[in-house]
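With one protein chain removed, the remaining protein chains of the complex are shown where they sit.
After this line comes chain A, so read on.
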Amino acid sequence: MKKYILDLVVTQNIKLHANYVLIKLTHANPLPEMLPGQFAEIRIDGSNTTFLRRPISINYVDKATNEVWFLVQLVGDGTRKLATVKQGDIVNVVMPLGNGFTMPRDVTKVKPLLVGGGVGTAPMLMLGAELVKMGCEPAFLLGARSSKDLLQLEHFERLGKVYTTTEDGSMGEKGYVTQHSILHTDRFDMIYTCGPKPMMVSVAKYAKAHGIECEVSLENKMACGVGACLCCVENTDEGHLCVCKEGPVFNIKKLLWQI
């Protein structure tokens, strides 16, 4: 897929709560085609601690309004600075980067489960929307520390059944996503997951133990975003592969995780 360097215009910056913002951006021309699971490298200007671009996954593409959404967790100087953009500001974005999730071949026979943890729920929204568009019925299993960290639930609920877990028990079942009862009562044919590494490892273990196809989306620290610098590598059955170019989505069979 062709990659672009674009000056996008901020249409909305919505504070979801103290640690998360949802930034919506548009362009005078139609936005490029983007696949669920792909990401963008966003330029943060102005400070000596935000020298490199920040890789942020594509949360959703609203074709009707020609907007791309980025769900941003405020973790460091770069994301904090990005969170201050205002309507009308220009944000320089390189996208779309990486490979998206593998879409099921026969949608009528596949029951996918989309597992997201924390800000890792971001790509699951676009993936869920695409699956619905294809005629699939995705279920979502979303986990976070507490209820306030469960984001965009109203959007997920419009796409399918949503199951939640929180570590403090403030919403859904108490505990981690992999402890949710749905994993014992229901059977899924495909699992897609994104979130903290320990969570993805647990999900991958569950998928492997139950013989379910599983794709994970990784977020190793990266510089170039296009497979040039070889900084963001993950160990795979083919040796070191770049998360930015060969990923960020990998089938768990490819990874050398101890699962």
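Operating definition for what follows: a residue touches a chain if its C-beta (ideal position, glycine included) is under 8 Å from a C-beta of that chain, and two chains touch if they have at least 3 such contacts; residues count from 1.
The rule is short, and it goes like this: contacts and distances are computed from a predicted model.
Per its UniProt record, the hidden chain corresponds to "Dihydroorotate dehydrogenase" from the list "Dihydroorotate dehydrogenase", "Aspartyl/glutamyl-tRNA(Asn/Gln) amidotransferase subunit C", "Phosphate transport system permease protein" or "Asp23/Gls24 family envelope stress response protein".
Touching the missing chain, out of A:Ala129, A:Leu159 or A:Cys224, is residue A:Cys224. The residue from A:Lys3, A:Arg80, A:Lys111 or A:Lys148 that touches the chain not shown here is A:Lys3.
Of A:Leu16, A:Leu52 or A:Leu153, it is A:Leu52 that touches the chain left out of the display. Counting the whole complex, the residues of chain A in touch with the unshown chain are 2-5, 43, 48-49, 51-53, 94, 220-235, 239-240, 245.
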